[in-house]
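Of the protein chains in this complex, all but one are displayed in their positions.
Should a chain be cited, it is by its letter among A and B, assigned in written order, with residues numbered from 1 in that chain.
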Amino acid sequence: MSDELSDQLGSNQQYALHVNGQRMEVRDAWLGESLLYVLRERLGLMGSKGACEQGECGSCSVLVDGQLLCSCLVLAASAVGQPIVTIEGIAPVGAPNDLQQAFVDAGAVQCGFCTPGLIMAAHALLEATDEPGEFEIREQLSGNICRCTGYGRIIEAVQRVAVARRSEAT
Amino acid sequence: MYSRPTMSVIVPTSLRDALDVLAHAPATTVLAGGTDLMVELNSGHRQATAVVAVNRVPELRSWHHDPATGTLFIGAGITYAEIAEAPIAQWVPALAQAARTVGSPQIRNAATIGGNLGTCSPAGDGLPVLSALDAVVHLQSHTTSRAVPFGEFMVGPKRTVRVPGELITGVTVPVLSGWQGYSKVGVRNAMVIAVASAALVADPASGSVRLALGSVGPVILRCPEAEALAADAADFDTATISAAAERDFTELARQAARPIDDHRSTAAYRRHAVGVLAGRLLRRAFPNE
Partner (left out) sequence: MTDAATRTHLRGRLGDSIARPDGVGKVQGSFQFSGDLTADGFLWGATLRSPHPYARIVSIDLSGAWAINGVEAVVTADDVPGQLTYGLISSDQPVFAADVVRYVGEPVAAVAADHPDTCRRALAAIVVTYEVLTPLTDPERAVDGSHAPIHPDGNVVRHQRIVCGDQTIVGPVVVEGTYELGMQDQAFLGLEAALAIPDSGGDGVELFVATQWLHEDRKQIAACLGFPDEKVRLTLGGVGGAFGAREDISLQVHSCLLALRTGRPVRMAYSREESFLGHVHRHPCSIFMRHHADRSGRILRIEARFVFDGGAYASTSSAVLVNGITHTQGPYKCENATVDGWAVRTNNLPCGAMRGFGVVQACFAHEGQMDKLAAAVGLDPVAIRLLNAMETGDRLITGQVIENVAPVARCITETAALPLPTEPVGGHDRDPLRLPGGAGLTADRRHIVRGIGWGVAIKNLMYSETFDDYSTARVRLADGVASVKFATSEVGQGFVTIAGQIARSVLGVDDVVLEPIDTTIGSAGSTSASRQTWMSGGAVDGACRLVRERLFDLVGLAHQVDPLRLAIDGNDVVDPLSTLRVPVAEATAGVVIEETFEHHHRPTEDLDELGQGNCHTAFAFVAHRAVVDVDVELGLVKVVQIATAQDVGRALNPLSVVGQIEGGIAQGVGLAVMEEIIQVDGHVRNASFTDYLLPTFLDMPDVAISLIEEPDPMAPLGAKGVGEPPTISSTPAVVAAIRDAIGKDLHRVPVRPSDICC
């Protein structure tokens, strides 16, 4: 593994990332680019958004190796070999999953800029916890800033999904 | 094709390989969680031509409790998300409390204790706890290995004794039986840099009370006078300390602080706040009057 990575990187400007289950080549790149930049500008996955590039807003949230991270704080070249999931990988275009639909139905979307990052964070929360209480929802989403909604409808959406999934499971 | 400053990124998968990189090019920038470095790279405030990403080095991702010595070793690559939860949290509850205040869930999943030590900001959330625990920081290079007490490791704001070629490999903290806690003042309830913080460790075994203050000086400050007063005035068996001793402890903590004015807060408020935190932590450690 070490050799493969060293061969790939070093001063080469080409490497591959595993994104949404697919191997994607990153060509002609500058190795100083963040994962957010690479996803958007090199791989055409514009769903993750940049609103601060400091890890202070969560709009760029993705999963790397199952962990919710700010992609603006990940050096893309250092994520080689780690499975990455972006908003585009949550559900096929035109077929939103239950969490995404709940956001739409509960009025949790206004301008929508924070929304992909929030879906990722809520997705990670619901993967980890079946029955998140309201405080837990607030704390687990506290890394995602929304300037439009005041958060109330988002909490409602997450709660609805948690309840629906629990009752489906039983 | 555009001409840019060339850059290399090495992703070693063993500690030996990581140390080899630093041996050959000691000025290589070490990248752990990226929560400090990437902010600087993104804004262009820092350039890096060579980066070694240590997030895949298994030795740095390890931790273990040694019952024989009553200590816990935490690898430099352990994240604050891991520290905030069981099983690590049960060994160092104050560090877990501090971990929970770091940034956000996203930040905690990436930020490492090694990175926190490497950056060594006086506002670093885990640092007052490491100071109060008299933690030992492990540094290794290709040819050397040393263990430096935290109080000697941090020498100034964002300045440590780490020399080029050295990597922080982990930290060892004592596992203690007494009360320990951490408090942090920030203007909002999440993702906030401490304006003042404090960690207190009461250790019945040694009869000591240790107090460390963050964000109120160029380094994490210990308060020997306050600690001596508390050790003397506290009854560990009955968890008792008088109101008068609490007041004196608060005042000594205030006096130990060396805060500055900046855009986040004033020196006066910081001094006041850190005193309040110290007093409240002491009262939590010794709830009876």
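Quick note on the criterion: contacts are C-beta pairs under 8 Å (C-beta built on N, C-alpha and C of every residue); 3 or more make two chains touch, one makes a residue touch a chain.
Only a predicted model underlies this, so the values are computations on that prediction, with no experimental measurement involved.
Colleague: If the full complex is used, which shown chains touch the chain that is missing here?
Modeller: A, B
Colleague: Can you work out which residue in B:Thr6, B:Thr144, B:Ser206 or B:Thr266 touches the chain that's missing from view?
Modeller: Result: among the candidates, B:Thr266 touches the missing chain.
Colleague: Consider the whole complex, including the chain that is not shown, and state which of B:Trp91, B:Phe153, B:Tyr182 or B:Phe286 touches that chain.
Modeller: The single option touching the absent chain is B:Tyr182.
Colleague: With the full complex in mind, choose from A:Leu17, A:Val64 or A:Ile87 the residue touching the hidden chain.
Modeller: Residue touching the chain left out of view: A:Ile87.
Colleague: Which chain B residues would touch the chain omitted from the figure, given the whole complex?
Modeller: Residues in contact with the chain left out: 2-4, 43-44, 97, 100-101, 181-195, 197, 262-266, 268-269, 272-273, 276-277, 280, 284.
Colleague: List every residue of chain A that touches the chain not included in the displayed model.
Modeller: Answer for chain A: residues 30, 32, 40, 45-54, 56-57, 59, 86-88, 90-91, 93-94, 96, 100-101, 103-107, 109-116, 119, 135, 137-139, 141-155 touch the chain left out.
In this text, only the chains that are shown with their structure count from here on.
Colleague: Considering only the defined contacts, which chain A positions touch chain B in the complex?
Modeller: Residues in contact with chain B: 1-2, 5-6, 9-11, 28, 30-32, 34, 53-56, 58, 61, 67-70, 72-75, 77-78, 80, 121, 124, 139-144.
Colleague: Can you name the residues of chain B that touch chain A in the complex?
Modeller: 1, 4, 6-14, 17, 31, 33-35, 38-39, 41-43, 48, 51, 53, 55-56, 81, 103-107, 109-110, 189-191
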